[in-house]
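Okay, structure first, notes after.
Only a single protein chain was left out; the remaining protein chains are all shown in position.
Here the chain labels run A, B and C in written order, and each chain numbers its own residues starting at 1.
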Amino acid sequence: MPLIITEEQQMLKTSVKELLKNKGAITNLRKLRDDSDPIGFDKELWKEMVDLGLSGLVIPEAYGGLGFGYTGLGQVLEETGRTLTASPLVSTVLLSGTAIRLGGDVMQKEQLLPEIAGGNIVIGFASEEGKHHAPKLVKTAATLQGDSYVINGTKKMVLDGHVADKFIVVARTNGAVDEEAGIELFVVDAKTEGITTERIIMMDSRNAALVHFKDVKISANSRLDGFTNGGYALLEKTLDIARIGLAAEMLGGVNEAFERTIAYLKERQQFGVIIGTFQALQHRAAKMFCEIELCKSIVIKALKAIDADSPDLARLASLAKAKLGEIYQLVSNEGIQLFGGIGMTDDEEIGFFLKRARVVQQTLGDTNFHLDRLARMRFF
Amino acid sequence: MPLIITEEQQMLKTSVKELLKNKGAITNLRKLRDDSDPIGFDKELWKEMVDLGLSGLVIPEAYGGLGFGYTGLGQVLEETGRTLTASPLVSTVLLSGTAIRLGGDVMQKEQLLPEIAGGNIVIGFASEEGKHHAPKLVKTAATLQGDSYVINGTKKMVLDGHVADKFIVVARTNGAVDEEAGIELFVVDAKTEGITTERIIMMDSRNAALVHFKDVKISANSRLDGFTNGGYALLEKTLDIARIGLAAEMLGGVNEAFERTIAYLKERQQFGVIIGTFQALQHRAAKMFCEIELCKSIVIKALKAIDADSPDLARLASLAKAKLGEIYQLVSNEGIQLFGGIGMTDDEEIGFFLKRARVVQQTLGDTNFHLDRLARMRFF
Amino acid sequence: MNDSIKQNLDIFRKETRAWLEANCPESMRQPVTSPNDLYWGGRNAKYISDDQRIWFERMLEKKWIVPYWEEKYGGGGLNNIEHKILTEEMTKLGCRKPLFSFGISMLGPALLKFATAEQKLKYLPEIVQGKIRWCQGYSEPGAGSDLAGLQTKAEDMGDHYLVNGQKVWTSYGDKSDWIFCLVRTNFEVSKHKGVSFLLIDMASEGVSTRPIKLISGKSPFTETFLDNVKVPKGNLINEPGQGWTIAKYLLTHERQMIGGVGETGTPPQLSEVAQECIGLTNGILSDSILRSKVAKFEMDEAIFDYTIERIIDEAKAGNNSGALSSFFKYYGTELNISRYELMLALQGYDGLAWEGEASNEGQLARLFCRTKGNSIEGGTSEIQLNIIAKRILGLPSS
Partner (left out) sequence: MNDSIKQNLDIFRKETRAWLEANCPESMRQPVTSPNDLYWGGRNAKYISDDQRIWFERMLEKKWIVPYWEEKYGGGGLNNIEHKILTEEMTKLGCRKPLFSFGISMLGPALLKFATAEQKLKYLPEIVQGKIRWCQGYSEPGAGSDLAGLQTKAEDMGDHYLVNGQKVWTSYGDKSDWIFCLVRTNFEVSKHKGVSFLLIDMASEGVSTRPIKLISGKSPFTETFLDNVKVPKGNLINEPGQGWTIAKYLLTHERQMIGGVGETGTPPQLSEVAQECIGLTNGILSDSILRSKVAKFEMDEAIFDYTIERIIDEAKAGNNSGALSSFFKYYGTELNISRYELMLALQGYDGLAWEGEASNEGQLARLFCRTKGNSIEGGTSEIQLNIIAKRILGLPSS
């Protein structure tokens, strides 16, 4: 499986780039922010993305999708990373769509996947509870009462949560906090009684709601019970796939921020000379280039591993998320510094990459989390 | 207590610099190495150092020393660090001398301290047993039998051990390996039956013997039992003082290697220009300069803390050893790299600093050990 | 120091303390918690409280607004030792400065050194009285670190200068009355030589300002536009072409200010934040990768503080280490940037909020963004490294 994309994937990437160039550009995100847009993403743009098939890329054809695979979705995410496009692609397609595809029974899939592919619903993935990503840290309880589950708890950092139609909720049916056994995933309608959401506006001008579940009663067959190794394994696999998807998005941001910085180095003058001639800056740029070569490799390697259903998925996911987190931080910092004073102003767009870098760094585990996980995988 | 040295200390430093400039220079170490000198240090030079009073600097006047203090000894060590002078200053004065001064009873002090001050004996400090510095890791047993202790065990990295007249041996009278309680220090004559030494020639061309103790019987009053809080506290305080002394030596090496590198940058030409004009190299040099400013501060701060008997000694010792270890590594690496091919040859002296940096880094705990210790001191 | 002088100083100290205790209102002895607590004076000055007004007026009457300037300029005429005693006593009691003013800290020293007698008498008393709020107009768009490349033009029109150009990074430009500017009066000579130092009334026709929004949100900075502004020729300080000399003199004052401004209290101890945010397992931080970074940071932070201590001690001992200000600027700002990177990592999701009460309107995230400017303002980190390489290490220019 060579580490290159196919012609079809390249074509997809090119058409997404075309679409986002105007309609999904950073000016768009800035407008959503300055208008305090109640939704937080551009519904019209999202419709065009849906029309292009992006919402159905990883959904099997049997369920109304294109079955195009994650390597393809990765190319799309890379482009949204370049333009910092806000859309339900991460919450609904990458996270929730993957969980349902992997863990739903036929009825759940038939009900939900075509809706996702059709761009008709937004589904928030409600897994986080602490300050940091910690998949096993689940206090939210799902208590079986007759043929219902009753859910109680609070979830953090639910992307697009304030406009979600449904949630995938990670809750515990038994076991102690931090235990794998007992963790299960449930599909919950957002209008169910007992659910309240608080919109939190993040540093990157996107949304991540706080969602409270108080005695929320759902039918017992709302559980995603179709995955072989149970709820926690389903969660981990969903997260690994999403981490790789986020890494692809981050690669787009890294590339874009780097290219803008290099272009600026070629044009900006100080003391009568182009600052790109300064050797100290050249070496910093060259070192970033090298690190970005590594970023490209781990992203394509990990994307291909999803499509090949590789047993090495978890390690590759952590490598991708750890490395991209490290380098997005580096490149976005260097971007501001090399743009100088102008880079500190809100008018200049380079700062948007700094902010997105820090949010996506934390989302589903930062570099520290994944380095630790990698070390544990190697028993040290 | 201002962080500057006194005029007297400066005078001492200047006279040591004068002495070592010729007689203790790196050519001297090279000769000892190439001749496979059986002692490993220059006895004549050591005699001159003794004549200058260096062996008695930290020994009270009542015991034949000068009572000049550790800040003064630090200036001397800094100069030996610049010239990479091999001498019993670390083994006998800094380590063993300190242990006896702090922990000996009047008889032991009267017997041993004047001998050290007079430069008449070499005393190896036998504490280490594992691959890494680990003060509590003591397997060597000291078993009380009547009015004798019987010592069994093997010690590593005993500086000047193969030519030592006596050893200070850290051994366990009870308790499990890694327990503080039960650790005691003993003065042992090197000629006692059952002691064998193996000379190990180190990367930095100095010696650190492996010393085996097999049923070594010593009188019960060989124990250093004069320290208030017992054997382990005596060991830790001795080690902290020695770590600071080593940091002072390292500061000398850092300064010398850095100054040689800067001088080379000013003289060496490539592509027809002085390489010191290259901005990338200038920035690397400037960053090293900043780090060295920090090194200077922590060394003088920690030295003064010894003389003031500060309760903060342990933290300052770890700060000093951690920082100097980090920066000696940086500066010695950059030295080789900036000297280029010539730096890789044995003829050029810059490589000697690389080698000494790595040995002294490990001695009494490397940067990792001390960062860990600092974190534990702050309860994280 | 002979005994009678010493006695006099002791008396001065006692009298000073008594006066301060009697005259400084209780609320003016509380720590400043935000820039809004400060009194800046100016045409549109507002006191936040009666106490603030009373305190200013009493100090003004006492001539202690700028106690060390000569009395003819409205100062108190105190000598160095007296001024030191006054400062010490004010610090002991926690008295706030009665007036914050770039006129005192930045323009004043330039006027004292470079202006004519007439100019001094005109401007200095107004500064002391807080009548005019001054701001600084050095930087220009596109110039960045290359201050001397400035393009704002002041044409000699006989009886006045006609000024056209634009300034950026003017602190509180929208709240100030006058601006002291570097302008180019001569385009024929080398760039440093064509620069002059000009005082401009911002009420003049053609002057306008626009706030600059930073990545952290609002900021005290503005852009200042100068569009056919007529400036009397008497507003030029010293000779035409002397602007660069005056600016260099003032920049040393500015660099000192950046170190202190904006600091409200000591920053949090990272290891304590770490314990709280991450928790411990078997007595060590649960995230061992972050632990390693926090330990390294705290090492450097502690030793940087000892370095300040050492260099002050060396300076006291007469060991002046001039160019070390570049070391402090570089290392201090890089440390602060690292601190906030780590804070963000420690706070995780909670540190990412930008709005809302729970996060105090995104306080941490905004502070984090703001620190990125530390290594740019007041001379970039790259400039500081250049200075160290050349001035301290003596490495040659290419």
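Note that contacts are C-beta pairs under 8 Å (C-beta built on N, C-alpha and C of every residue); 3 or more make two chains touch, one makes a residue touch a chain.
Just so we're clear, the structure is a prediction, and the values are computed from it rather than from any experiment.
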Query raised in the report: Which chains here would be touched by the one that got left out?
Result: A, B, C
Query raised in the report: Among A:V216, A:L235, A:I298 or A:L354, which residue is in touch with the absent chain?
Result: A:I298
Query raised in the report: Of the residues A:A322, A:I342 or A:A357, which one touches the chain left out of the display?
Result: A:A322
Requested in this report: Could you tell which one of C:L38, C:I54, C:I284 or C:A315 touches the chain left off the display?
Outcome: C:I284
Report summary line: Among listed residues B:Y149, B:F186, B:F227 or B:F369, the absent chain is touched only by B:F369
Query - Residues belonging to subunit A that touch the chain removed from view - result: 2-4, 262, 265-266, 273-274, 276-279, 281-283, 285-287, 289-290, 293-294, 296-298, 300-301, 319, 322-323, 371-372, 374-376, 378-380
Requested in this report: Kindly note down the residues of subunit C that lie in touch with the hidden chain.
Outcome: 281-282, 284, 288-289, 291-293, 295, 398
Query - Absent chain, residues of subunit B that touch it - result: 128, 130-133, 156-157, 200-205, 208, 268-272, 278, 280-281, 329, 333, 336-337, 340-347, 351, 354-355, 358-359, 362, 366-369, 371-372
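Here, only the chains that are shown with their structure count from here on.
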Query raised in the report: Which chain's centre, taken as the mean of its Cα atoms, is farthest from the centre of subunit B?
Result: A
Query - Where subunit A and subunit B are represented by their mean Cα positions, the distance between them in whole Å - result: 53
Report task. Note the residues in subunit B that touch 2 or more other chains, in rising order. Result -> 278-279, 281-283
Query raised in the report: Which subunit C residues reach two or more other chains?
Result: 382, 385
